[in-house]
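For this depiction, one protein chain was excluded, whereas all remaining protein chains were kept in their positions.
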Amino acid sequence: MNSDPHAKPPTPTGGVADLATADPREHIEPGEAQRPMTMSYVLFLCAFFAWGGYYTQRYSADYGALSYDENAGIGSGKVVAAKPVDPYVLGKRLFENVCAKCHQPDGLGLPGQYPPLVGSEWAQAAGPARMIRIALDGLQGPVTVKGLAFNNNMTPHRDALNDQQIAAILTYVRTQKEWGHKASPVAPEEVAAIRAKTKDRAALGSWTAAELLALPEHEPKP
Amino acid sequence: MSATSPSILRALSPADSGDEVQQRALLAEIDASCRGTLMLFFGASVVWLLIGTAFALITSWKMHSPNFLADISWLAFGRVRPAHLNAVVLGFASEAAIGVTLWLMCRLGRVPLMHAWMVNIAGVFWNVGLAIGIGGILAGDSTGIEWLEIPGYASPLLFVTYALIAIWGIIAFRFRREKHLYVSQWYLLGALFWFPWLYSAAQILLIMEPVRGVVQAAVNWWFGHNVLGLWFTPIGIAAIYYFIPKVLGVPVYKYSLSVIGFWSLALFYNWNGMHHLVGGPLPAWLITVSIVASVMMTIPVITVGLNHHFTMWGHFHKLKDSPVLRFMVFGGMSYTVTSLHGILLALRSVSEVTHFTHSTIAHAHQGLYAFFVMVMFGAIYYIVPRIVQVEWPSARLIRIHFWATAIGIMLYIVPLTIGGTLQGFAMINPDVPFLDLNKYSVVTMTVPYLKMRSFSGFVILVGHLAFATSFVWIVARWIKAARRPQPAQIASHA
Amino acid sequence: MLFVSSVIVLPVAALWALRWAVRHGEFKNLDKTALSIFDDEEPVGRMTDRFPDAPRNSKPSRS
Partner (left out) sequence: MNYGPIIFLGIFLTIASSWLGLVLAPQIQFGRQQEIKIEETGEVYPPVRPGLAQQGMEIYKANGCIYCHTQQVRTEGYGADIARNWGQRRTVTRDYLHDKPVMLGTMRTGPDLTNIGVRQTSVLWHLQHLYDPQITSKGSIMPPFRFLFEKRKAGDKPSPDALALPKEFAPEAGFEIVPKQEAKVLVQYLLSLKANAPLPEAK
């Protein structure tokens, strides 16, 4: 059995303790008289309060109602250039989060509901002109993909995705390695050009397969 | 039989209560006066514990097999989860908390439970209000605000209860016969004062007259976090501060530390509600203030932790002999671990990963279950034999209960924390797809951890069933003993 | 208005309370309070909880 449960630190009998109780008018530090608060503990407290004040002042973006970025005032000033992301990687991310919802992560779509992209002649067309239009303003009515008939509505992504994103997605789909796609990648400028050219298309509704097949695969240079 | 308690009017006017120090009531007399009320609260809390555990198992099972009970609209996941939360938080935890608070206030004030009628009415209101509220949630009337899902037609009943109990607390405090205010009583007074303010402010500002826009989220999480911080934590710590010294028969290590512990907890815990919204649509200063308050919580946590640990110093071998001590020490240590883990979660760089993931859920259960519920179990194991004067029928059931819940909650916390953190890393890496059946994706990688959680749920269920059997058994013996009038079996433990 | 005035009033009240507490010896002989939960019925040094099946005043029992 170990020794007495726990040795109570010796309380100062004479000296300071008696003095304190003797003369209440004299201002006494709380707790100091009986048992000296260990200095390390006091430093522990002060360290925290100091850090707290510093952190609050530094990361509160001077308490603005509309300042959400805690590093607003403090940034090193130079705008760190966003490192360019490889379109294939960006396209893969966006495909998985946006397009995969209907065309499925494996790109095979749902029979009778959502057309497949793997080995689809639309996705492997020489020029991206039709795909860009589909991505921008959607597709409606009957369409045959790999000989299978579909009749569903593809929703427009004109204001959901910007040019760089659409270009990245189309580049990814057209050059998907596992699917063995070897079509040409798409540049954001091409998407921008077609977006400008078809800016009133949104009001007319989505493309139909017939309209698209009538258009050339490569967008004629203006 | 409750001691002749002064009438309400006289109770409130201290002037004529006379200054003779009424003789401090005997412990046995105090325990006897608490019997009816406490058995109402503890009995109801055991019922809510089983209901809450059932909801928990349904919720957990639905998490990894969504087709389970999918076509019953009132058991939809989105309704069973808030029902579980309210059944356990307002049902078991709060009722047990009130039972323990009543008993502690009487014991520490050395005064029998006066005006028991007031607290009994509060208990009835509570259970009726909660039953209606949870029924409302399952029927689809949830208010849609986390931690405040009880619909508007049931929450006033709950508020009446808190108000009655707070008033009772003040009266009991006013007429205590013990000059010294033990540390537990500061915490209890704090809890009894804080919670009605929190609940009424949140009800008014969120449900009756909703404030505009994201201020609702600020009020919601000021309330949400403080339910744990200013209601459960103070009562849990009050219980630990009372039961560990009481069971060991050893006074608290350094009482002056508890002064700092209490006031730093009161000040900092209040302020760290917004760490639930790190990165959210709130001005930076609001979130920064809460993060600072969360980190400053290290002071009370370390202080209280040390205080309890050194009180236990040299007595750890007694854990073998005392069930109450096991629950209390398990709860105390869980409190320290939870709080330090919580402080980490509040930091911006950590929150970027763990926010919105299952590790938040693991932390919530570690705080609520591993700390507070275990402490309440320990308190109930200490209080009930003393108030009904009947010993717990089976020590085996108590051991089953302790080991099942202790291991169960560990099986809950550890896998879910790991799983949640991995989920967090997967979620902030855009190259990991969110959902892809045949690739490493965020959703598919969390499923095995959710299955482990379901398993731990069943282990905890075993513990709860053992506890419920013990409780029913002791009530049966109490009724039998009450019918056979004979001298009380045991005065108090040798 | 309420906000600004309270930002002044609250800390002042807190400091006054602290000063009053120190003046009235609230922090003096704290350790006596630690003993307030013990009395002749349940004195210091006596364990007050054990497993129900443990013999009344036994030494260690089954874990």
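Labels A, B and C are assigned to the chains in the order they are written; within every chain, residues are numbered from 1.
We adopt the following convention: contacts are C-beta pairs under 8 Å (C-beta built on N, C-alpha and C of every residue); 3 or more make two chains touch, one makes a residue touch a chain.
If you're wondering where the values come from, they're calculated on a predicted model, not measured in any experiment.
Give me the visible chains that the unshown chain touches, in label order.
Visible chains that the missing one touches: A, B, C.
Which residue from B:L205, B:I343 or B:M374 sits in contact with the chain not drawn here?
Looking across B:L205, B:I343 or B:M374, the contact with the absent chain belongs to B:L205.
Given the contact definition stated above, which residue among B:G273, B:G305, B:G332 or B:G463 touches the chain not shown here?
Selected residue, touching the omitted chain: B:G273.
For the chain left out of this view, which of B:T53, B:T233 or B:T360 touches it?
B:T360
Determine and list the chain C residues touching the chain excluded from the picture.
On the chain C side, contact with the omitted chain comes from 2-3, 6-7, 10, 13-14, 17, 20-21, 24, 26-27, 33.
Residue-wise, where is chain A in contact with the chain that is not depicted?
Touching the chain left out of view, chain A contributes residues 65-69, 93-94, 97-98, 101-102, 104, 110-113, 152-153, 155-157, 159-161, 165.
Name every residue on chain B in touch with the hidden partner chain.
Residues touching the hidden chain, for chain B, are 62-64, 66-67, 70-73, 76-79, 81-82, 140-146, 173-174, 179-181, 186, 189-190, 193-194, 197-198, 201, 205-206, 210-220, 222, 226, 230, 259, 263, 266-267, 270-271, 273-274, 276-277, 279-283, 286, 289-290, 348, 352, 355-358, 360-361, 427-430, 434-437, 441, 443-444, 446-447, 450.
The definition used in the following text is that only the chains that are shown with their structure count from here on.
Where the centres are mean C-alpha positions, what is the separation of chain A from chain B, in Å?
Here chain A and chain B have centroids separated by 36 Å.
Give me the residue numbers in chain A that touch at least two other chains, ranges are fine.
30-31, 34-35
Counting only residues that touch at least 2 other chains, which ones in chain C make the list?
27, 30-31
Where on chain B is chain C touching in the complex?
24, 26-28, 107-108, 178, 180-183, 242, 245-252, 255-256, 259, 317-318, 320-325, 381-382, 391-396, 398-399, 492-494
Spell out the residues on chain A that touch chain B in their complex, using ranges where they run on.
2, 5-6, 30-31, 34-35, 37, 44-45, 48-49, 51-52, 55-56, 59-61, 63-70, 72, 89, 92-93, 96-97, 100, 105-106
Could you list, by residue number, the parts of chain B that touch chain A in their complex?
250, 253-254, 256, 259-260, 281-285, 287-289, 291-292, 295-296, 298-299, 302, 310, 313-315, 348, 430-431, 433-439
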